[in-house]
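Pasting a structure below so you can have a look.
Apart from one protein chain that is not included, each protein chain of the complex appears where it belongs.
Right after this comes chain A.
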Amino acid sequence: MNLKAVILVGGPQKGTRFRPLSLDLPKPLFPIAGFPLVHHHIEACCRLKEVTEILLIGFFQPNDALRRFIQRERQEFGKSIIYLQEYTMLGTAGCIYHFRDVITNGSPDAFFLMFSDAFCDFPLQEMIQFKEKFMPYLIMTVEVPKEQSLHYGCAGINLTTSEVVHYTEKPDTFVSCDINAGIYLLNIDIFENIGVLFQNKHRPSLSDTSMEEVMLHVSHQNVYKPESTMGRISLESEVLPRLAGSGKLFAFRMDRFWLNIKSAGSALYANQAILELYKSSHPERLSDLPGCKGNVYIHPTAEVDDSAVLGPNVTVGAGVVIGQGARVKNSMILDGALVKAHSCILNSIIGWHCVVGEWTRVEGTPTEIDPNAPHATTDNFYLFDEQGRLRPSITILGRDVTIPAEVVIRNSIIMPSKELGRGFKNQILL
């Protein structure tokens, strides 16, 4: 089998819930368990001999960081890896349709389509085996608690045949606990299906269009809808509901951990999950220093004092200095940060080049995962609750923040380049 992989990486207008971390670095490059987010997707794809090329599609300007990243990945894995920049919003189906020539170049049989937000122990080999030849389109699903399912695309699955008989994106009321996990294995004839939709959008014929499309046509004539939404085709809202029940769309139900990385809280949880996976996939990445408890990743250029205690679930980036007697637990320390002596960092993300003073306590509230619900995933809630109160969340220090000695920073988000003079609790500091 000859396969390709397409990874949708979004753009600066997307992923705003990942701020302030995404203000300085495109979200797909944000380090999870010591390596850029999308590196984990690329690595999983490159493990398969069937995959000949990986295409990244997104809105980011191909800046230095992105260019260097792609180059490094190419060198490391020795496969063709190309970044394709979208210039206008074409929707999740529209964009792959736009680049169909590149994707179908070399005549692959099928391609993986992955959203960079979708994070899990990628079961790509199993999906290939499961699909075999008779499933044209395979979508990976996971099971989540009822209440959480409303935030995702819900699939009604025939458990005997594994066919997706019904699909609704973000319903108002409960449809199914099986949700779209954002990873697909699609035959290249998907482009025909999308093509049909595309044609209909631009030249609707009244005989075989839904009410929706009539309205679209009408509004186009009356210029109600803004230009930018024309030509947008959404895989989830338009393509999948049509394919559901047609005998062509099937579900691969995955029961290992999965999460959608939308907020910094989920990034920390992903960090934890991947560090655990390293035990089997990359045991050399886990530190065996005496001061480490549980899973800890320390970049080779970081300096950690012997008396510091790290972990469990800690990643320490390049050039980080951790002082005498410091304690770091369930946190990420990004490149170049300085954590001074006797400080205590819990459930937090310390941004690039931050300074945390002596005896200072930086503490957040970790995202709760319901231990009783099967495959419960992180709730990517918004920062404020219905009463307008700031929800307790992990503490995030943006790039270049300086925290003085002996203070407490608790449940707060600090924007980049701030120099604080005192402690803060439950606040967002712009």
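Criterion: a contact is a pair of C-beta atoms (placed from the backbone, for glycine too) under 8 Å apart; a residue touches a chain by one contact, two chains touch by 3 or more; residues count from 1.
The working rule: contacts and distances are computed from a predicted model.
**Q** Tell me the UniProt protein name of the chain this structure doesn't show, selecting from "DOG1 domain-containing protein", "Vacuolar protein sorting-associated protein 16 homolog", "mannose-1-phosphate guanylyltransferase" or "Pyruvate dehydrogenase E1 component subunit beta".
**A** Matching the unshown chain against "DOG1 domain-containing protein", "Vacuolar protein sorting-associated protein 16 homolog", "mannose-1-phosphate guanylyltransferase" or "Pyruvate dehydrogenase E1 component subunit beta" yields "mannose-1-phosphate guanylyltransferase".
**Q** Which residue from A:Glu192, A:Glu303, A:Glu406 or A:Glu419 sits in contact with the chain not drawn here?
**A** A:Glu406
**Q** Among A:Leu275, A:Leu346, A:Val401 or A:Leu420, which one touches the chain that has been omitted from the display?
**A** A:Leu346
**Q** Of A:Pro108, A:Gly325 or A:Pro416, which residue touches the hidden chain?
**A** The one listed residue touching the chain not shown is A:Gly325.
**Q** Just the residue numbers, please: which parts of chain A touch the chain that's not shown?
**A** 307, 324-327, 329, 341-342, 344, 346, 358-359, 361, 363, 406, 408, 410, 425
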